[in-house]
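With one protein chain withheld, the remaining protein chains of the complex are depicted in position.
Letters are used for the chains, namely A and B, taken in the order the chains are written, and counting of residues starts over at 1 for each.
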Amino acid sequence: MADPKLQFAIFAATGRLMEKRRKAVNAEVCPDYQEMRTQANAVKRHTIEHLDHYLELFERNVEAHGGKVVFCKDAPEVADFVLGLAKERRASLIVKSKSMTTEEIDLNERLEHHQLEAVETDLGEYLIQLAHERPYHIVAPALHKTKEQVADLLTERLGVPRETVIEKQTMIARAVLREKFLAADIGISGANFLVADSGAVVLVENEGNARLTTSAPKIHIAIAGIVKMIPRAQDLGVFLKLLGRSATGQPLTVYTSFLSGPRRGEEIDGPDEFYVVLLDNGRTKVLADREKRESLYCIRCGACLNHCPVYRKIGGHSFPWVYSGPIGAILTPQFLGVNHEPGLPFASSLCGACAEVCPVKIDIPKILLDLRSEVKKAEIREGTNRLERLAFMAWAWVMRHPRLYEMAGMAAASLSPSGDGGGWVRSVPLGIKVPPVDAWLSQRDLPSAPAKSFRQLWRERR
Amino acid sequence: MSREHVLHKVRTALGRSAGQPVEEPPPVRLNVPEAGMEARISVFFERIEALAGKTHRARSLEDARAYAESVIAGRRALASNAAVLRESGITSLAGIESGVTDGAQLRGLAASVACGITGADYALADTGTLVMLASPQEARLISLLPPVHIAVVEHQRLLTGLDELLSILPHPAEQTSSMVLITGPSRTADIEQILVRGVHGPGEIHVVVV
Partner (left out) sequence: MPARVSLFVTCIVDQLFPKVGIAVADVLERLGFLVDFPENQTCCGQPAFNSGYREEARQVARHFLDVFGDADYIVVPSGSCTSMIAHHFEDIFEKELDSLARARLLAPKVYEFSRFLIEIAGVDDVGARLDEVVTYHDSCHALRELKIKDAPRRLLGNVRGLELREMDAAEECCGFGGTFSVKFAEVSGGMARTKIDSILRTGASTVVSLDSSCLMQIQGALSRAGLPIRTLHLAEVLASR
């Protein structure tokens, strides 16, 4: 929150995305929006509950069409696979289309030291790769960059004359990347959906870089979490509509690719080799938790980020892991452990806006509450929250004893600066300074305690 | 690499055993509305134009050729092997390469011409979408590399929308290694949320319905 320009940029951009979504899902334009959410939740639930079956079905179908499935349990295995293949094929240049999964496993970093150039081709991702940064937002990775910053970046890293017109900056990137597409040995993509009955990978985009990544090089590797699975191609009717509308308000993105293997028969172009890497990397751990398993239904639309009043104030880089916003808040503790960032599940006012817009109806607030309970249990076990716990135990004890509660209320009221509920105070006398009170007062005034509590007034009224 | 390991972890997490049968998934949900051809074409064009694409209703194959000629305006172009392009005489226009079946040759041409001309296997009216299946008639890169894309769509291939496509083509993977839905010109708003067209794919598209 320290950078007001950036703050304004996030707030404005997320606001625009909210508005676009609203226009695309209102009752006139999309009368069955709520039904689609229910359907999507049901299909995801079914798929996740029977994931082993669908993984095997998917694998059979990929292989039937000439491709190969590679199961990887973690990040190093994916890197080993890609490096091994690259070495075998004497590859030196890789082009990549946008994939949060590859960010999750730090793929680019892992490939860096092996005489392999891996270039991001989504414009926003390309820019942040040049800048050596992490993406700011699931759908808009370079949200935080101004055109002046982009101009600096292009000049610094590419040696081109300084250019601040956005359209021209885009064309510079286009020209550089086109050369890469046409020279690349391997194209690596993510997958928005894996389709079990077709052995297909579905990619949605607006730029065309995913199409180029998966059509120009001779080898295509798609890397996806195992939970991206949906059962049937026909389910795309619901999922594609929800994804586009929820993410950017588009009924369909500019390009939707349905890729099911290397080019076949007499097809003229396309890759000769097709691999789908199915990644675990902790997903099976979340899968084992029946209550929180629905976290894995996520289709990565970004709607929860755009609607979260906390995310809109603090942005993506304030989060500890690649996944930010509400979905990040529930995935991070589940993947990395509640101790990794114990404050994260508490960094929410539980307003529920995320759950309201989630296309697959993940109950994010409920999972946050579950995680909060887990954090406290862990802290109790480790003995790190003795004071806080004592405070709540005392509080609960007082709340079970009405006379004590009443006395405590009167005691607090007598300490409070005067006012009959009409006065609001900016500060309290030093004698009663307590951290929560200070924190409250740092941002707003505090009501002074009224002369009489409700129960006192009630007794007088009778 | 870790096939058994991962599958085992999945099964354990779910309490399932190998080969355990699966209940039926929720039934597929597809809504295919009724819409006459004129209505479809009208909505189709509206959607494409809203995305800054250009549209043309060709009264005849000759008309389609004339339109294509005017767009190409003497520049180099590459046409796919779609029958409609031959039938309409588009492939005989001056400066047009066609009949290419070699992948390397195709790539070289597609990367250097100003216009790519294709047919379309289907089109989707309610989103203004072209559906292209990779085949010996349609190479992938023709609708992707050149900065201008001209698509000639035979009207009987115009469906109401994605749901109708998936109803008549439930298993696209059986037909092709690549089915692409194209909805408007390539675009990005990655820098300061300002819209720029033609970032990787064509920035200009023309859809001719014949």
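The definition used in the following text is that a contact is a pair of C-beta atoms (placed from the backbone, for glycine too) under 8 Å apart; a residue touches a chain by one contact, two chains touch by 3 or more.
Predicted, not measured: the structure shown is a model, and the values here were computed from it.
Participant: As a test of the contact rule: which chains in view would the missing one touch?
Facilitator: Touched by the chain not displayed, across the whole complex: A.
Participant: Kindly state which of the options A:96, A:145 or A:372 is in contact with the chain not pictured.
Facilitator: A:372
Participant: Thinking of the whole complex, not just what is shown, which of A:64, A:130 or A:446 touches the missing chain?
Facilitator: In the complete complex, the chain left out is touched by residue A:446.
Participant: For chain A, enumerate the residues touching the unshown chain of the complex.
Facilitator: Interface residues of chain A facing the absent chain: 1, 309-310, 313-314, 343, 345-353, 355-356, 366, 369, 372-377, 389, 392-393, 395-400, 402, 405, 409, 412-413, 421, 424, 426, 435-436, 439-440, 442-447, 449-450, 452-458, 461.
We adopt the following convention: only the chains that are shown with their structure count from here on.
Participant: Distance from the CA centroid of chain A to that of chain B, rounded to the nearest Å?
Facilitator: Taking the average C-alpha coordinate of chain A and of chain B, the gap between them is 30 Å.
Participant: Within their complex, state which residues of chain A touch chain B.
Facilitator: 9, 12-13, 16, 32, 35-36, 39, 42-43, 46-47, 49-53, 55-56, 61, 65, 70-73, 77, 80-81, 121-124, 127, 140-143, 145-147, 150, 166-167, 169-170, 173-174, 177-178, 181-182, 195, 197-200, 206-209, 211-212, 215-216, 226, 231-238, 240-241, 250-270, 274, 278, 280, 284-285, 287-288
Participant: Which chain B residues qualify as touching chain A in the complex?
Facilitator: Those in contact with chain A are residues 1-3, 5-7, 9-14, 16, 18, 20, 22-23, 25-26, 28-31, 100-103, 106-107, 111, 126-127, 129, 134-136, 139-141, 144-145, 162-163, 166-167, 170-173, 176-194, 196, 198-202.
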